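A single protein chain has been removed from this complex, and every other one stays in its place.
Chain nomenclature is as follows: A, B and C, assigned in order of appearance, with residue numbering initiated at 1 for each chain independently.
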Amino acid sequence: MTSSFKSIEENLKAEAGKLLESGRVEIVLAYGRGYDENHPMPFVAKHPSDVANMVFNEYCIHNLARYLVRYPRGTKIAVAVKAADCRAVIQLIQEEKIKRDDVVFLGIPVYGMKNPKTGEIIDSKTTCGMYNPVLYDVLLGEEVHGQKIVSPYDVLADYEAMDKEARWAFWKKEFDRCIRCYACRKACPMCYCDPCFIDQSKPRWGDKSPQSHGNLMYHLTRFHHLAGRCIDCGECSRACPVDIPLYLFHKKVAKECEEMFGQAAGMSIDDKPALVNFRVDDSDKILE
Amino acid sequence: MSRIGVFVCHCGLNIAKTVRVSELAQFAATLPDVVVAKDYKFMCSTPGQEMIANDIKQHKLDRIIVTACSPLMHEQTFRKVLAASGLNQYLLTIVNIREQVSWVTHDIEEGTAKAKALLNGAVYRARLLAPLTSRVIDVNPDVMVIGAGIAGIQAALELANTGKKVYLVEKNSTIGGHMAQFDKTFPTLDCSACILTPKMDSILQHKNITMLTSCEVSEVKGFVGNFDITIRQKARYVDHGKCNACLACTEKCPGKGVSEWDEGLVKRKAIYIPFPQAVPQKPVIDRDSCTFFKKGKCRLCEKVCEQKAIDFDQQDTFIQVKAGAVILATGYDLMDTKPLIQYGYGKYPGVYNALEVERLFNSAGPTGGKVTMRDGREPQAIAVLHCIGSRDKNNSEHCSRVCCMYSLKFAHLFKEKTSADVYQFYIDMRAAGKGYEEFYNRIIGEDVKFIRGKGARVAQSPDEEGRLIVEAEDTITGKFIKVPVDMVVLSPAMVPRADSRDIARLFNLSTDKQGFFMERHPKLAPLSTMSEGIFIAGVCQSPKDIPDTVAQANGAAAEALTIVVKDKMELEATTAMVNPASCCACQNCVRVCPYGAPFFNESKGVSEINEALCKGCGLCASVCPSSAIIARHFTNDQVLAEMEGLMEF
Amino acid sequence: MLKKTAINKISELAAVLMEKGTLLAPVKEAAGFNFREISDAGQVNLHFHNTIISPKSAFFPQMEDFVRYQTGKSILEAAPVELNLKPVFLFGVRPCDVKSFEIMDIHFSGTGAVDPYWKKRREAATIFGHAFDLNEAADPAEFYHTLGIGAADPQGSDIFMVTKDNDLLFKSITPKGKKLLEELTMLTEASAGDRKYFEDYIARGHDYKTRFASVEPKAIATEFESIFDNREFWKNVSNACLSCGVCTFVCPTCYCFDICDETLFNKGTRRRVWDACMFTDFTLEASGHNPRTNVYQRLRQKICHKYSFSIRKYGVISCVGCGRCTRYCPVNIDIFSIVEQAVKAKWYKRL
Partner (left out) sequence: MSFEPKILGIACNWCTYTGADLAGTTRLEYPQNLRVVRVMCSSRINPSFIFRAFQLGADGVLVGGCHPGDCHYNTGNLYARRRLAVTRKILEFAGIEPGRFRVEWISASEGNKFAEVVTEFTRQIKNLGPQNKFKISQ
């Protein structure tokens, strides 16, 4: 049984109102009206009266975890999180960017979110394909059951089967289109570096001009920085104005990390990010 | 713009044979920013060094590249040349064209080409080098020794005798450690107390030693030369400043506790001193067995104390100590053999562990030195089982090193004090120590029955109440045997203290698989640790006997002295630093550093690095996503530039 | 002069233009349309509403090389990069984008400091403007009507194109366009009916509705000046802003760039690349100080630059209402709504 968007919206408004009213939180991160129905926006409620302006519909795709790190440490924030968004918040807690006590998870179990550009339903092809938040303080609807469980990594099969030349040709074409607007990193809840490595002038990791080599360095390094941290929300790819399928590469790295380190990103607040961790008995096989 | 001087060494024919050195110098001269490039027969010779020094002055060089042997050979030599010429020594780059070029090829074309590529990399790198200065810090002249067994006592005395102030921290209410529990020591069979108690007394008397008993380290801050350590002194409920050690209280006390000192074989009072020669000779109250603490009534001790030293309101107190160096001598625990149910320890009263037996032999022990068992009998047959839990893949893989010898000592003492038959069940006899083999031979001559086979099981005799059967395979005869005995002595593995990992965490040490503290290098630095200024001595590093422990204690004292003897010390210059403007507060550096050098400054919202703790490995720099960490001398741009130079040709 | 050709013969026209010079025209790509240099005449595709990246890139490419040099060598040996341009045909530019060239001319040549790269590229180009399809509804993000731009305004183009059923009509607007049109012999003469259709179409273009707000330049400039320091307003409108560069990169009137020296193996190029005022390091000073550290300051800069500073300095709103920034914003921030809020609602006064 799933809850309608409307009932989720009602619950969201009610819970947000209560949290603001009681002073439990200073801020509620949710969704508000955009320039039309198909384009709602991330929305910040600070007063109980702001709650009336909240919306929730199938186009409320944005991962609001992105905004958490924008507020001073210690700010009490409630955040509306769908499944992947929730994992992003957990990952941020693991990384001590925010404290568990400072954040209220308003969990949204939902199936049927749509990409406003294509109108397609967002599922495991471009995201982690989870529909229920793994952790929440309040659940704003009934848990989604009965959706076919598809591994988020299934979509990789075709690409893994490609030979290396074809795969390189594929990625080269994709990365060459990059205009370096950096919407991917800015939409990413885990990309909180300021400055980003690619903006540094000393060292100059890659050229600033949008040429193949600088683009490649930017994207590959970003994939590495997100290894074991990417929660596969797909925001990078949806934000991209030229539709580079970044999610594919992120999925591949996430899959490998999960296999090698036995841990998926953002599933438990007790985990330690995999790449700043080790086990003495990690096998040398991972290097083969 | 840099002014680079390149100096190519022939190393006689060592290099010149497979690298065209003059061509290399000519090539160098064509590279951007290279002002002068020369080749010479032996660059490390005095004339070679003078040539570099002169060129630095004449050409106003600000970067020097020496193209010669491995930096591990002569980097220091050439750094001195730079320093003497007024150039910062870190502006030197060594190109290794001997070990890694001329000696590994016979082809002069290949050799020359590779040398050019390496040199080009060095030129790219040299341009970006920055002068570095070592920071000099003040050193606190005091030393803290943690653990007051024989290792700690020895180290403390040695240091105190050099005039250094020593803080000796002991968890128990008396110093002395395990050695004070022993009766005799192998192989000389001299009385343990006779050799130890004078040292314990010296600790008490020494004007340079502050003895802190009933104390544990609760927090360690700072770094080599400047440790800032918080000690928690547990409440003793007796004001040791007032107590005159009349011990009237201990006589009147109705409370009964289990004597830890006597390994639980007897009871002691609730207010007590662990043993007659304890240092300090002042009692403490054990809350758990004290009638007043349990029932709220009694206070007999308070009534009899003329000094008014009893203080039931005493609380744990915290003492701040500063020290320049720390020696850890925290010793060991005997393995708990109860889980090894096949040996029946804890189940059959006739089964003892080694420390209990030590107490049985001791004239100050529970039986006044008589070997009588828990049921009051004198044993007629005794089995001593070696290697219980040690040399055992399922428990402790290591050899505990001393059990063979003390088991032989037990045999001797049993023979001396009883008329019992004594059996030794052993895997093989390890007697590697001065006088040990001789001791073994002596015991062989004392009508002790040696069975080469590990004791496999201890069982209740089906026939006789209180009689035990030891089962083993005699590997000499290949027969499975059952030996009926009255008393079984287990020689269990020596294992790290239960809290060794907590202590390791406090001092940022690593522990080995078992939990013993890791030395910096197993052979060349067995007393140092990866934490600068923290040394280890005795069994906390690995099982060893008293002579080795004492030797280590002396060694650790000397090592600690090398730090505190100077009033200033130089810190590593090639450390890492954080550029706060780029720090994204991900705290990866804090998570990964093996030395705890980076820390998060909550108020500034950025990580910082305590350079005194930094060893310059550069791990933090590579896990820093925003490149905020600068690993000095191996900065990102230096490495990237060198790679670019290496790949150009 | 009005000429025409059948739409299915566009590739023939393209082939002719490719012979005469460089043809830049809309091409369909994975994510949508973009102006690209045409290498295959069949690529030209006029079934587009508008391109992702605005056609400013024809005159102000994202990357422009200025000087090549070698490290360790004298500056005298550095070689400026010469633009050896063939004639350029910029084909299929929508009226709002054509308008943007006029605004960009102010910045790149109208202020006295002439940018030679812009100027040369502008001079080399013949612009084929192309009316929006009046039969199809405007994109919800668009609001060029607000800026006084009609859906079929021919001014600014050298040649203006209108679709009539299966034909494409071409009218020369400038002498340059007239000359070219005369050379394009494969085009046929338009009929009287075509001419009427064309004129009607242009007139109808003004009635074609996009989103609209009554915006008077001086008034709006004043309005934004008065709320410049109203942090609540700016924080509120920038709450969702990610501070990425999408809006500025797709914008036809954003012209900020960065000068970079990019070297490899001692060979270097000094070039300019697009920069964006939305990037955190845009205003980062060498000292490490950054006057705009907050998102709201950057979004304020972007909007005030277009709707206030530009008006004060040059008398024009530096926005053509093409709607790209709104359309491609990952979080649906809408400049029109912000302007509307500032003008109409005056909500800040309630605070």
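Points to keep in mind about this one:
What we mean here is this: contacts are C-beta pairs under 8 Å (C-beta built on N, C-alpha and C of every residue); 3 or more make two chains touch, one makes a residue touch a chain.
Source: prediction; values computed, not measured.
Taking every chain of the complex into account, the chain not shown here touches A, B, C. From the options B:C583, B:C617 or B:I630, the residue with contact to the unseen chain in the full assembly is B:C617.
Annotation: of C:K86, C:K267, C:H289 or C:K344, C:K267 touches the absent chain (contact as defined above). From the set B:A29, B:L72 or B:A498, the residue in touch with the chain omitted from the display is B:L72, counting the whole complex. Listed here are the chain C residues that touch the chain not shown: 264-265, 267. Where chain A meets the omitted chain, the residues involved are 159-160, 164-172, 197, 205, 212-213, 216-217, 220-221, 223-224, 227-228, 249, 252-253, 256-257, 260-261, 274-280, 282, 284, 286-287.
Taking the complete complex into account, residues 70-72, 96, 98-101, 103-107, 110-111, 113-114, 117-118, 121, 510, 518, 530, 574, 592, 594-595, 615-619, 621-623, 631, 634, 636, 639-640, 642-644, 646-647 of chain B touch the chain not shown.
The working rule: only the chains that are shown with their structure count from here on.
Ranked by C-beta contact pairs, the top pair of chains is A-C.
Chain centres defined as mean CA positions place A nearest to the mean of all protein CA atoms.
Chain centres here are Cα averages; for chain A and chain B they lie 46 Å apart.
If each chain is reduced to the centroid of its CA atoms, chain A and chain C end up 32 Å from each other.
Of all residues in chain C, none touches 2 or more other chains.
Taken residue by residue, chain A touches two or more other chains at 194-195, whereas all remaining positions touch fewer. Residue ranges on chain B touching chain C, taken from their complex, read 31-33, 581, 644, 648. Remark: chain C residues 29-31, 52-53, 62-63, 140-141, 236, 239-240, 242-246, 249-250, 258, 260, 262, 271, 273, 276, 279-281, 284, 295, 326, 328, 330-334, 336-337 touch chain A in the complex.
Contact residues of chain C toward chain B in the complex are 70-73, 264-266, 288.
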